[in-house]
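All protein chains of the complex are present and in place, except for one that has been dropped.
By written order: A, B and C. Residues from 1 in each chain.
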Amino acid sequence: MVIVSNETFQPWQVLADYERERVGLGGQYGATAVFVGTMRSLNQGHTVEAMTLEHYPGMTEKYLARVCEEAAGKWEVMDCFVRHRYGRILPDESIVLIATWSQHRKQALAACQYIIDELKIRAPFWKQEVTDRGHSWVSPE
Amino acid sequence: MVIVSNETFQPWQVLADYERERVGLGGQYGATAVFVGTMRSLNQGHTVEAMTLEHYPGMTEKYLARVCEEAAGKWEVMDCFVRHRYGRILPDESIVLIATWSQHRKQALAACQYIIDELKIRAPFWKQEVTDRGHSWVSPE
Amino acid sequence: MSIRVRYFASIRELLGRDEDVLDAASEMTVTEVWQQAAQCEAPANTLVAVNEEFSHWKQAIDDGDEVAFFPPVTGG
Partner (left out) sequence: MSIRVRYFASIRELLGRDEDVLDAASEMTVTEVWQQAAQCEAPANTLVAVNEEFSHWKQAIDDGDEVAFFPPVTGG
């Protein structure tokens, strides 16, 4: 499942709710791998008050769904979950949550790593930081 | 923090509680990586009714604390958390929870992977499965 | 033919607008879409999507296509 939303979310609550409502996988998976990206109040030495995350509605969801499919094709994962914020984000708020479920740990870990790496490289999101020096677009890694 | 306990635990609740009670890291970490190992009801084609997880009290905690220190030395992680069950475990119950917090995603992911890999190779736990064919010790990977 | 052209992030700021609609007489490439719509040089590393899929500057565009231009991404 892919959710792109401007609502704040608490990653552990999201995962608890998601697993509770999902049917048919109980007892089948042996491994869950999770990555959470969180907004920091300090970036490369300067204080960041807030961030605005722009995205390309439609393309974002399509791209993330494709990356999940690719991950499920490369490794034996039973389910993938991605949730990503957009809009105004404050320090300590979650930006992205990725979770993968598999029978085996290596598959779950590899798929989770793949999804976050691909998301970082290609998902159409753009961060703009609000600092004491004004607004500025974040440079890619 | 390392916790080895025979109590069942809900990994997402444990993480929510742990982050809420921890002081001083809010806004500082940008990446959290998590691994959860869960008991499966099917292993290598046969149904598993329950599992008994034996461990070496004292050595287990010491070993896991050392692995966390090693991970923190190899990668810039701000905090590591490991919780592991022992005793009688039923399908769909969590066996192990590992979480790492870092400024950067590669560090968090690498440290989490390192801890679960080292735990699998060396932490003194032994699984015994209860199946319709009786009790049997699980073979190492 | 009619083509929707969209701009995101720093490209949107550079051009001062988030989209254009082109009415074109004949088939165009993505490069020609940029030239006709933006009327300036594209910043280095500008990325291109056609109908919400990553594409390239030589891609031929059909009537009704949506073409988007944006800088390197910084999500996650």
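Quick note on the criterion: a contact is a pair of C-beta atoms (placed from the backbone, for glycine too) under 8 Å apart; a residue touches a chain by one contact, two chains touch by 3 or more.
What you are looking at is a predicted structure, and each value in this text was computed from that prediction instead of being measured.
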item: Which displayed chains the hidden chain touches across the whole complex; value: B
item: Sole contact to the chain not displayed, among B:V34, B:V48, B:I95 or B:A111; value: B:I95
item: Among B:L15, B:L53, B:V77 or B:L109, the residue in touch with the chain that has been omitted; value: B:L53
item: Residue of B:V14, B:A33, B:V48 or B:L119 touching the missing chain in the full complex; value: B:L119
item: For chain B, residues in touch with the removed chain; value: 37, 53-56, 58-59, 62-63, 84, 95-96, 116, 119-128, 137-141
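Here is the rule we use: only the chains that are shown with their structure count from here on.
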item: Chain centre separation (chain A, chain C; CA means) in Å; value: 27
item: Centroid distance [mean C-alpha coordinates] between chain C and chain B, Å; value: 48
item: Junction residues of chain A - those touching two or more other chains; value: 37, 116, 120
item: Per-residue overlap in chain C, given as positions that touch at least 2 other chains; value: 76
